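Mind having a look at this structure? Questions to follow.
Note that one protein chain of the assembly has been removed; the remaining protein chains are unaltered in position.
Presenting chain A:
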């Protein structure tokens, strides 16, 4: 029941927010998101980590005659994703407090509505329900980016939408096919899909149908072309939603619906995917070095980081998968923080051009500290969250193939290059006209950044808090894959 409440509450709150006139909407939305956070923490407290199975299970008939059910629940993998979502959404809402968007009630209702969709994706145990929520999460972000975004928003968000729907339609076709392979009166439940034993040829094409959908969402090279433009054009909150949470839908999809369902397909194509992912790592990093726009720089760095996560997923060893889990959390925390800082800098200086800035450190020490912690988290300095994830991931890839591990390891060096360069040019050096009157963080800005900074250290210093949650589920998953 708890899972269903987690999914439904933001949708109900969204409807309430729609009724509110004026800027009061943001406060109500924030309150609703806090309630959701409490619900999420309640689930965490009551969760039994040692149990690899599904907890808080709810199974209601939905389309009875077709054997499709409203089946939701959480194992360790789901719980971590749910926690990430309920943790980030209130911060993202809080981060918009200084903006006055027109039609605020629609804006905040869409964010909450999207939260419903995201939580549905992370807890669905029925393929069609998963697809349903997958698309439900997409529509709000399309409107958020398309209505409140920058100048080229229409073209860019449309490209994004078309890309993702195109991918997800293939996923749907694969699901329908799998559905008909299930015995008896057919079922689309996850456990039934896991028991399917298809021949290698069929698994091969199903693998690509599913992979394209997930790869576009992450995005993995070469399906990434929508990403930098969309991240740049979307409003700050939209970019945070996309990069912090939505991208994890693709990774989660691979974990939940690709690896265990078509293991033979995975073993056929894993090397190809790893090569693509590793190309993405290097490619994203190199392009990031060349960027002048702060937002684009982080967007490309995100392609690089996600490439590493994708590589880890397909190594099919415990380190790779656990690394992917923890890195999903870390990436979410870091990228949301960095995009928020870019938004702060942009709103004070009026530009995102790296070359135009300098000397911000002198007038904004608090911002500098937060920025630095998040940045170091992103470049995977030991003791920060990024280190734990990258270490595990690289270890996983190295086990799969030492050469691939070596090339993927370039991410550490290249990441340090673009991040440190960017940090130095923006924060240090001489003040100039536009950074002259830079003010330090306000109370609400601190309220967003401090929890993120705390998380950087929490995951970095004590990763077992989170690794222990996902470990039984990951081991169970590996058993299913290697059955």
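The working rule: a residue touches a chain if its C-beta (ideal position, glycine included) is under 8 Å from a C-beta of that chain, and two chains touch if they have at least 3 such contacts; residues count from 1.
In this section, contacts and distances are computed from a predicted model.
Enquirer: Between "NADH-quinone oxidoreductase subunit N", "(2Fe-2S)-binding protein", "Type I-E CRISPR-associated protein Cse2/CasB" or "Iron complex transport system permease protein", choose the name on the UniProt record of the chain that's been left out.
Expert: Hidden chain, UniProt protein name: "NADH-quinone oxidoreductase subunit N".
Enquirer: Specify the residue from the set A:44, A:97, A:170 or A:283 that touches the hidden chain.
Expert: A:170
Enquirer: Which one, A:179, A:207, A:231 or A:252, makes contact with the chain that was left out?
Expert: In the complete complex, the chain left out is touched by residue A:179.
Enquirer: Please identify which residue in A:9, A:30, A:108 or A:132 touches the non-displayed chain.
Expert: Answering carefully, the residue with contact to the hidden chain is A:132.
Enquirer: Of the listed residues A:153, A:217 or A:248, which contacts the missing chain in the full complex?
Expert: Of these options, the touching residue for the absent chain is A:153.
Enquirer: Footprint of the hidden chain on chain A, which residues?
Expert: 61-66, 128, 131-133, 135-136, 139, 143, 146-147, 153-154, 158, 161-162, 165-166, 169-170, 172-173, 176-177, 179-180
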